[in-house]
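Would you mind keeping the following structure in view while I ask a few things?
Missing here: one protein chain of the complex. Every other protein chain is in place.
Labels run A and B following the written order; every chain starts at residue 1.
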Amino acid sequence: MMLALAEQVFNGVMLGAIYVLVALGLMLVYGVLRVLNFAHGALVMLGGYLCQFVFSHVIASYPLAIAGSIVALLPVGWVLERGVFAPLRDDLQNQVIASLGLVLVIENLVLVVWGPAALQFRLATTQVLVPFGPLRFSLQQFLVIGAGLACVAALFAFLNFTKFGTAVRATAQHPGAALVVGIDVGRVHAVTFAIGTALAAMAGSLLGPLFLVFPQMGDGPLLKGLAAIILGGLGSVWGAVIGGFAIGIVEAVSTLVIPTDYRDAVAFIVIAGVLLLRPHGLFGRTTRYEA
Amino acid sequence: MRSFIAASAAATVIAALSIGGSPARAQEHVTIGIVSATTGPFAAPGKFELNGFNLAAEEINGHGGFEVGGKHYLVDLKIYDVHASAAEGASAMQRLTTVDSVPVVLGELSSAAAAAEAPIAQDNQVPLILTVPTGPELTAQKNPYVFRVNANSNQLAKSLADFVGKQGWSPLSFIAWNNDAGRGGVNGMRESLPPNIKLGYVGYFNVGDVDFSSHVTNIRSSGAKAVMLLMDEEPGSLAIAQLRAADVPVQIIGTLAMGSDRFLKRLDAARLAGMVQYNAFPPNAPLPRIKAFSDRYKAKFGEEAHGFAAQSYDGLFVAIEAMKQAKTVTDGPKIRGALAHLTYDGVIGRIKFDAEGQADPPVYVTQWCDDGRRRILYPADMAAGCGAG
Partner (left out) sequence: MKPRDVVVFAVVTMGLLLLPAFYGRANYLLHILVLSGLYAIPAIGLNLMLGYTGLVSLGHAALAGIGAYAVALLTVKAGLNFWLALPLAAIASAAVGAVIGALCLRLRSHFFMIVTLAFGLILHSVMNNWDSVTGGAAGFAGIPRPDPIGFAAFRSLPEFYRLTVVATAAVFAVQALLVRSQFGRVLDAIRQDEILTAFKGIDTTAYKLAAFAIGSGIAGLGGALEVSYLRVAAPSSFDMVESINLVLIVVVGGAGTLLGPILGALVFVGVPEYLRLASEYRLVIFGALLVAVTLFARRGIAGLFAPRRAKTA
């Protein structure tokens, strides 16, 4: 039983790494723009498709395909931010409703272009197995963890040690005051959304080869990512990291004791419970942004 | 412009040919209703279902149609995409039976959608012949207008449980879709397992889930002898890849989606070797009816035949046979009466509906050989070596 528990914790960590990657972009956009972007999962999915497309049709180099996916997704993110979220600034409800509309548009356009069948995205890194006690994980899974940690570190450094990062934090804390001290709030928002979009492309590019590339591939990670940032307190990098891993571990460990058809419900009972007991999340504070 | 000329030339030739092919025979058309899915998550199984209907219609029309009361009729298919939704299924059924006035409706993939279509079939007295959904309730409702060509999940379970019992694969665990097919499969097996087989771990996942790591771990630590994968090709290939990567020493049992060359392409012979799966019809079996169908299917669609296609192909022929016997192409109650009594030898086997409208076609179990071919293990009198499955 102890061994089974330990194994499930490791499975949960691997699963959680994916949620962290999705949660980071979601959290950043929420923390700065106050947009709860339900379309983030659709962007992750689109990033997966773009990476697969670049890899199999343009250049057979995985790092360049990831870069290509990010570059191709950035204009999409720009259009969403300028065209939809910027005009709806401070209108929380309509931003969520608009982002639900965007999910429908993006997912179904992908269905029209690529069709409903899942695409296989074969990489050498998915074939190499790394033993880990009785468990074995593919190299790609460690790549997900590595990339996730690298993103966390880069984001942390950017927000805390660069001038623009300071401007981002200032905007997150108080957009009005940021404007007064001469920060170009519009530009901060645009750049933040661009980083969020790049994180989505990155997540999709890493997830695609691990499993399959298909139109609904972003739905599950979006819901779990959402759960993660709520658990961690919206708007904190460390909260998103801890929240993501926590959701992954709870989900995996719950299969030992709870009927597995309620596995998804478990994650949401946890969020509902956390929010009801601690309305600002498990690690959340009342301030809007903490790096 | 050139392509336009080419197209018109081709059209002229085709028109000339078709006139030449059936001289002086005034052809009338009968429109048959089809409910399936061409888009959305059910598009993949829907494609196999529609391939079966299209192939059957093409063959019937290629032979100059069918004859009822001295008149020759060609078959047209009116296909509606219902996305496995109960409300959209009801809409399509209502439209087919009133606006399109079809004499019979075939197909469906989802048990829930079929359950919404069945009462409309009864209201409007149009037989509904199911060719894929497996929910036992559909025929257990005793709706006189509902017929099912394919085996339901209880029938599948009975044959499979018999097979698993003979092999002594205990405990038996599951990874199953948390939908009607997956849950129905688990419940059916749970009821039919012989006493020597214990039920092990049951892991459900949602359509769209791709990570099976916690199920794989639980299957290993539960000491399962065999694991049954109740899902279709895409998650199936992921689940097998993850089970093999984890090196869990279990016998894998799959569904009819997994005994095909298409599935082999998703994985490889080494990872499939030894796995067994049930099938509605093994495409390479040394039986003339199966061989003929498999060859025609491959010639038309360029890939190996699929069980859903075979069931649907037979379904359309059953409907035509019923119209011939009822001597009508419009009268629903008469066609229903003919369906209730007819016997038809199809590709999947003998189709004869019981009092609830359920046929009892044979269920096969095939096994992957080491070289990527398949053999037939069950039923015992059909057993055949590598290359036959």
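The definition used in the following text is that contacts are C-beta pairs under 8 Å (C-beta built on N, C-alpha and C of every residue); 3 or more make two chains touch, one makes a residue touch a chain.
Source: prediction; values computed, not measured.
Peer 1: Per the definition of touch given earlier, which of A:A60, A:L104, A:A157 or A:A177 contacts the omitted chain?
Peer 2: Answering carefully, the residue with contact to the hidden chain is A:L104.
Peer 1: Identify the residue among B:V99, B:A270, B:A355 or B:A380 that touches the chain left out of the display.
Peer 2: In the full complex, the listed residue that touches the missing chain is B:V99.
Peer 1: Which residue from A:A17, A:V84 or A:V213 sits in contact with the chain not drawn here?
Peer 2: A:V84
Peer 1: Which one, A:E7, A:E81 or A:D264, makes contact with the chain that was left out?
Peer 2: The one listed residue touching the chain not shown is A:D264.
Peer 1: Using the touch rule from the top, list residues of chain B that touch the missing partner.
Peer 2: So the residues of chain B touching the missing chain come out as 38-40, 81, 83-87, 90-91, 94-95, 97-99, 111-113, 115-116, 118-119, 123-124, 135, 137-138, 141, 178-180, 182-184, 187, 204.
Peer 1: For review purposes, identify every residue of chain A that touches the missing chain, sorted by number.
Peer 2: 36, 84, 87-88, 91-98, 100-105, 107-109, 111-112, 223, 226, 230, 234, 259, 261-262, 264-265, 268-269, 271-272, 275-276, 279
Rule of thumb we're sticking to: only the chains that are shown with their structure count from here on.
Peer 1: Per the centroid of Cα atoms for each chain, what is the distance between chain A and chain B, given in Å?
Peer 2: The separation of the two C-alpha centroids amounts to 39 Å.
Peer 1: For chain A, which residues count as touching chain B in their complex?
Peer 2: 3-4, 7-8, 11-12, 14-15, 18, 111, 115-118, 120, 129, 134-136, 138, 210-212, 214, 216-217, 219-220, 251-252, 255-256, 259-261, 263-264
Peer 1: Under the stated contact criterion, what part of chain B meets chain A in this complex?
Peer 2: Residues in contact with chain A: 39-41, 43-44, 178, 183, 202-211, 213-215, 217-218, 220-221, 234, 238, 245-247, 266.
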